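Here the complex is missing a single protein chain, while all its other protein chains stay put.
Each chain carries a letter (A and B) given by its place in the written order, and its residues are counted from 1.
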Amino acid sequence: MNRTVLDLWVGLFVIAGIAALLFLALKVGSMSAVNSSDSYEVVARFDNIGGLKPRAPVKSAGVVVGRVADIRFDNETYEAAVTLRLDKRYAFPKDTTAAIMTSGLLGEQYIGLEAGGDSVKLKDKDRILITQDAVVLENLIGQFLYGKAQEGAPQ
Amino acid sequence: MRNDVLVEIEDVAFGYGARPVLKGINLTARRGQVVAIMGSSGCGKTTLLRLIGGQIRPGQGTVRVAGESLGELDRAGLYRLRRKMGMLFQFGALFTDISVFDNVAFQLREHTDLPEDAIRDLVLMKLHAVGLRGAVHLMPSELSGGMARRVALARAIALDPMLVMYDEPFAGLDPISLGVTGNLIRRLTDTLGLTSLVVTHDVQESLKIVDYVYFVSEGVIVAEGTADEIRASGLPYVHQFVHGEADGPVPFHYPAPAYAADLGLGAAHA
Partner (left out) sequence: MLKQAIENLGNRTVQGVWRIGFAARFFLATLLHSGTAFRRFGLTIREMYFSGVLSLIIILVSGLFVGMVLGLQGYETLQTYGSEEALGILVALSLVRELGPVVAALLFASRAGSAITAEIGLMKATEQLSAMEMMAVDPIARVVAPRFWAGVVSMPFLAALFSAMGIFGGYLVGVQLIGVDEGSFWSQMQSAVDFEQDILNGVIKSVVFGVAITTIALFEGYDAPPTAEGVSGATTRTVVTSSLAVLALDFVLTAFMFRGIN
């Protein structure tokens, strides 16, 4: 085979390969929400995180604004310390609420942020003070049954 | 006088695993000579060439080429020395994926920075020397066995080596190619000032062109001398070899129990 024809084919092959990679990167997948240079981290503490996993989305008003970067157990307060990595473009008031929500009945768990009214914004390494734990189905059912039992008791 | 010696093998022994192939070989080749190493098939002739090329190292003894002991050379030194050697393999060993031209140009491209037109001239010269300038654009698969070997010879002499080794250059050739190859070896040796080491079992053809002959049998040299001395030799082994007799010191039969016993005759019928 002629040398230049061969080079041409290999060139086409490489271009097609790179095009396939680009297709996968742009059309099929999305870049990891935010990388560390244009993001900031805040910590939220929960008594119970349910089935929350690292890399779960952080949403506000249904829009993804960041991802869960890290989940740790704090052995002094016996709480879960969840680090959220938020996009720098979005600033939240200091009294923002973080709640662990479930998409759909059995869907994945994510963190919902509800903005407060404070004029001071959250900064890097700040802590979100008001949090709402995950709803654990067993507890919910337990509470429901307990309530029913109490209702019935006086009669 | 000593300067005159190109290849010097002293008391070399070598074995594959536990099987000894060479046991104490002494051999000398002087510059400008065609030296033949003869012996029956499987007596370690090719092993001897591989030792001289440095592809394997002797278990004992020294191999010296151009005054340098191969056992003491490192890899780089060995490769430097090999540039001054050419080797013709039994079936040519041409690179089958490139053309005749590229085969002959291979070493020139690997080891020199010559411009492409200089390489072209050199390749045509080498091919002309073996009479195959017209085959320059053929692929190795289009060549006959004799032609492939001549192209391989052109490739072996591409860098003007001082030593060319031939591994069975006459095997499987028709009488015409046989003569052509024999003459070529002699002529190239004389015109290019080479030294040629020919490993062969073709006695008649090689005795026409060689200066000196070593006979190897069972790992040792059993006879040596000039072509005339060998022809006149009275040694039974050499006599059997030169005249191609079926039985002699080298028996026709592979060692076996007595024929009658093997066939179950004798005792059973007695």
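The working rule: a contact is a pair of C-beta atoms (placed from the backbone, for glycine too) under 8 Å apart; a residue touches a chain by one contact, two chains touch by 3 or more.
Computed from a prediction, not measured in an experiment: that's the story for all the values here.
**Student:** Give the residue, chosen from B:Ser40, B:Thr62 or B:Gln107, that touches the chain omitted from the document.
**Tutor:** B:Gln107
**Student:** In the whole complex, not just what's shown, which of A:Ala16, A:Val63 or A:Leu129 touches the removed chain?
**Tutor:** A:Ala16
**Student:** Touching the hidden chain in the full complex, which residues of chain A are there? Just list them.
**Tutor:** 1, 3, 6-7, 9-10, 12-14, 16-18, 20-21, 23-25, 27-32, 53-55, 108
**Student:** Tell me where the left-out chain touches chain B, residue by residue.
**Tutor:** 53, 55, 79-80, 82-83, 85-87, 89-91, 93-96, 106-107, 110-111, 152, 155
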